[in-house]
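Every protein chain except one is present and positioned as in the full complex.
Chain nomenclature is as follows: A, B and C, assigned in order of appearance, with residue numbering initiated at 1 for each chain independently.
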Amino acid sequence: MVTYIARRLMQAVVVLLAVSTICFVIFRYMGDPVITMAGRYATLQEIEEVRRAFGLDQPMYVQYGRFIWNVLHGNFGKSYVTRVPALGLILERFPATFELASVAVVMAFCLGVGLGVLVSLKPYAFRNRLIMAGSLGGISIPTFLMGILLIMVFSVYLGILPPFGRGETVRVGFWRTGLLTIDGLKHLILPAATLAMYQLAVLLRLTRAGMREVMTEEYIKTAWAKGLSPRKVIFKHALRNVLIPVITITGLQFGELIAFAIITETIFQWPGMGNLLLSSFYENDQPVIVTYIMMAALIIITLNMIVDILYALINPKIRYG
Amino acid sequence: MEDLLTVDNLKVHFPIKKGLFSRTAGFVYAVDGVSFALKKGESLGIVGESGCGKTTTGFAVLRLIEPTSGRVVFRGKDIFRMTKSQLQALKKDVQIIFQDPYSSLNPRMVVNQILRDPMEIHGAYPGRERGERIAYLMEKVGLTPEQGRRYPHEFSGGQRQRIGIARALALNPELIIGDEPVSALDVSIQAQIINLLIDLQQEFDLSYILIAHDLAVVEHICNHIIVMYLGKIVETASYKALYSDPKHPYTRALLSAIPVAQPGDDRKRIILQGDVPSPINPPAGCAFHPRCAFRMSQCDQQAPVLKNVGDNHHVACYLY
Amino acid sequence: MAEHRIKSRMLYSYLHDPSAVAGSIILLLFILAALLAPWITPQDPYDLEKVSLEHFLIPPVWMEGGVSPYLLGTDDQGRGILSTIIYGCRTSLIVGFGVVLIAGSFGILIGLLAGYYGGWLDVVTMRLADTFFSFSTTLMAFLFLGIFGGASIFVVIIAICLPDWVRYARTMRGSVLEIKEEAYILAARATGAKDFRLLVRHLLPNAIPPIFVVVAVDLAVVIMLEATLSFLGVGVPLTEPSLGMMISIGKNYIYAGMWWMIVFPGAALVLLVVGINLFADWLREELNPKIERKLSSF
Partner (left out) sequence: MKKLFLSLFAISLVTVFAMAGPVLAASALVVAQDTPPRMMNPHGDDSDAGLQYMANFFDGLLQRKGSGGTLEPALAVRWEHPDLLTWKFYLRKGVKFHNGNSFTAADVKFTFERLGDPEVSEFINTGKSIDSIDIIDDYTVAIKTKTPIPWFANNMHQIFIMDKESTESRDSGDVMVKPIGTGAYKLTEWVKGSYIRMEANEDYWEGAPPIKKVEIRPIRESSTRFAALVSGQVDIVTGVPVELYDKILKNPKLHVVSRPARRSIFLALGNKPGTPMADIRVRKAMYMAINENEIIEKIMRGHAAPAAQVPDPPTIGYNAGIKRLPYDPQAAKKLLKQAGYANGFDITLTGPNDRYVQDAKIAEAVARYLAKVGINAKLDVKPKSIFFPEVTSGKLEFYLIGWFDGTFDMGRTYFKLAHSRDEKIGFGKFNGTAYNNAALDKLLESTADMVDVQQRKKTLQQLNKMAMVDQIVWIPLHYQEDLYATQKGRGIQFQPRPDRWMVYKEIGFK
């Protein structure tokens, strides 16, 4: 087990190093940032001076070495656009994204698993067929379209929910939260629902399929035969076995969540990390883009590693040589 | 008469990888110093419990498994030193029948394709001859050529094993290695297949190496029998000698496991105590000693070597 | 049970699954419309000489102000919505099938080789696959196009293929690992079959069925992804028709009441994806390995 964890850690480091290299190569291909940084009326000499000031005139390997050195010291460079450390810019936006994503995940997980169980019990009931049709819609409507549809219905036609922004926020320590004000919660509903929809449908279908398989297993039949109450059979015996892959998938889908968060934040003008990334693309703000990618990689890799290790601990059948 | 195949001190050790950098932490001693010889037209039986290395020995002869050391000489050529093309030619002369007739046939090919496959590989029986050959083979193993258009899962287990035999025969080999060819079949079918093998041997002058986990299967076909335990030969003799006068305690135990042929048989059934030890860490001395009823003091010190006890009957035991 | 009987059984189950039939009919209609686009559309919306600002923002034909050739109205450049949707679906399907073809072939090849040979190839590709998988296709394609820009449909296809082959490689490898231990593979080796024959004639046909499900699911995912990327402005260029871009333009008009610019392309996109998903659902049930094992052991 220790060997397994050590190996996973080593692999994680290798992947991060690869990501950093790719990120650095990106610098080369994203066009020259110096021209915009020097101002509209700068001459060539003045442009070159800016280039020197940001160390962009040095050979590739020197720049890469410095980049890695700085990253190891937690310094991802200064944003070309705002001229403050890129990491700080991203961390400032972190609470907004985190709140949106975690509310969406909780929503998706509770409703997805709940409805999945419900549907698997009486697959042919009209209501459940309706839910399944809904889940088909959930996996067939792209996130961006879902967002726009919700805005059209709830903001444009009904006018009951705000279509953009985070609303009123309060500061708790360094954390700025929108969960404690009514206005903040109101602003959260549409984007969180948009972000949750796809995952909800996926988890619902996964739970239903798992339940259908488990319900035919011998031990469930035995449990029924023993005269246990349906609640006990479903929740204690069946669901427990279904939940392991469901939780694993939830953990592994974190990358998807980040990607869909970018889309959702763009549509709802949510002041999170994804929104920052998109505007950084438009402004060619390379240090911010690179920092974002590195942060996302770090989070995803860490999460995956935790899921894998937990999975290995739960499931002794898997042997890792 | 010259030997068709000689195996000399064959060893197959599988490394066990461990740790962060996959260093070799130990070996599985699957086959550990096996030697025997086979003459043209003769049949050899290799017998032992599962895990004793008999299948590995069979596969190593065809280099389906790479051996660690030793020599296997087929028709005077060391197959471990063969070039690729020589090895390819060898595969024409030596064929295998597999244990499980369900998994040994490609489910996405009809029987005709399965039989044509080896001929295509070796470019044998070109043109129209190939179809004729397939029909001929089908008839030889007791199937009709019309059945060649069907998929394997449309046949019964016995029929499938006939297909497997037909495939082995396709290139007209000299030696066929049968890896427990009947153990997956019903007892009633077993006899039919064994009879088929006997008929074919006579017709085509084949040599067999038959691998089995009990002596019952090999007794009708094999002239000579090897008993293996944990990668080593413990006894080898002609089948008559072995049946009439088994020497090694392990052989005796195996023999006693054969269902009694007629009532009133006075042989006592010997039940082996314990499990087969792990080949990763075999017991010191004679590997059989922990389960042996005749254990002596030197048994766990040094492994006994094969001793000739008369008329090409060898046994590795301190009792003799 | 006979292979042809399995086939006829699949046909039977297909014909008795109305949603599968409906799904494939929808998909077929879309493919037909895309193939015949130049002949069935009232107007080529990307022929610069034919489109004119004169006919801009016309509502659908049944509404007041609707004009006959523009059944579903026009957009702010005077392009017919219906024609643009048909051409947009063409782009969706080109990208969808293009990715399935390229990423699929590459992924199958890698999965086959990694599964069969193992060793460093397996370690490297599967580590890569794990990483790509956890980063999600959407994120990778988005980052790639965000950084390098989508200069053409082909670049979009490549950007999606870059992470997408992993789906195929993982599935194929798993399938190969299961099959390569089968005795018939050993039997083929024993007869002297070279690697190429083993891979192509013995492993590939047996390992491929689970891939069909991946193809169907992936087609739906890729079509949605193309629309998403084009919506965000990093997908196909402005000069190519795309449902995602139509929705992105239409979004600016939802407050102006010109709903047809967003509702029709949105509906077309969802219908296409639903059709594929319906078919994929049926395929998944049919090719579920458990069910298949049951069948072949009869």
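The working rule: a residue touches a chain if its C-beta (ideal position, glycine included) is under 8 Å from a C-beta of that chain, and two chains touch if they have at least 3 such contacts.
Remember, predicted model here, so these are calculated numbers, not experimental data.
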Partner chains on view for the chain not depicted
A, C
Filtering A:A6, A:V25, A:A53 or A:V153 for touch with the omitted chain leaves A:A53
In the full complex, which of A:A12, A:L149 or A:I189 touches the chain missing from this view?
A:I189
Could you list which residues of chain A touch the chain missing from the display?
31-32, 35-46, 49-50, 52-54, 81-85, 88-89, 92-93, 96, 110-111, 114-115, 117-118, 155-156, 159-166, 169, 176, 182-183, 185-186, 189, 269, 271-272, 275-276, 279, 281-284
Residues on chain C facing the left-out chain by the touch rule are 48-49, 51-54, 56, 76-78, 149, 233, 237-239, 251-257
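Rule of thumb we're sticking to: only the chains that are shown with their structure count from here on.
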Which chain has its Cα centroid closest to the overall Cα centroid?
C
Please report how many Å separate the Cα centroid of chain A from that of chain B, as a whole number.
57
Quick check: how many Å separate the C-alpha centres of chain A and chain C?
23
Using CA atom averages as chain centres, what separation in Å is found between chain B and chain C?
51
Touching two or more other chains, which residues of chain C qualify?
none
When you check chain B against every other chain, which residues touch at least two of them?
none
If you look only at chain C, which of its residues touch chain A in the complex?
127, 130-131, 133-136, 138-139, 142-143, 146-148, 220, 224, 227-228, 231-232, 234, 244, 247, 251, 254-255, 259, 262, 266, 269-270, 273-274, 277-278, 281
Residues of chain B that touch chain C when the two form their complex
62, 64, 87-88, 91-92, 95-96, 98-100, 102-109, 117-118, 121-122, 150-151, 153-154, 164, 167, 170-171
Per the contact definition, I'd like the list of chain C residues that touch chain B in the complex.
1-3, 182-184, 186-194, 197, 201-202, 205-206, 296-298
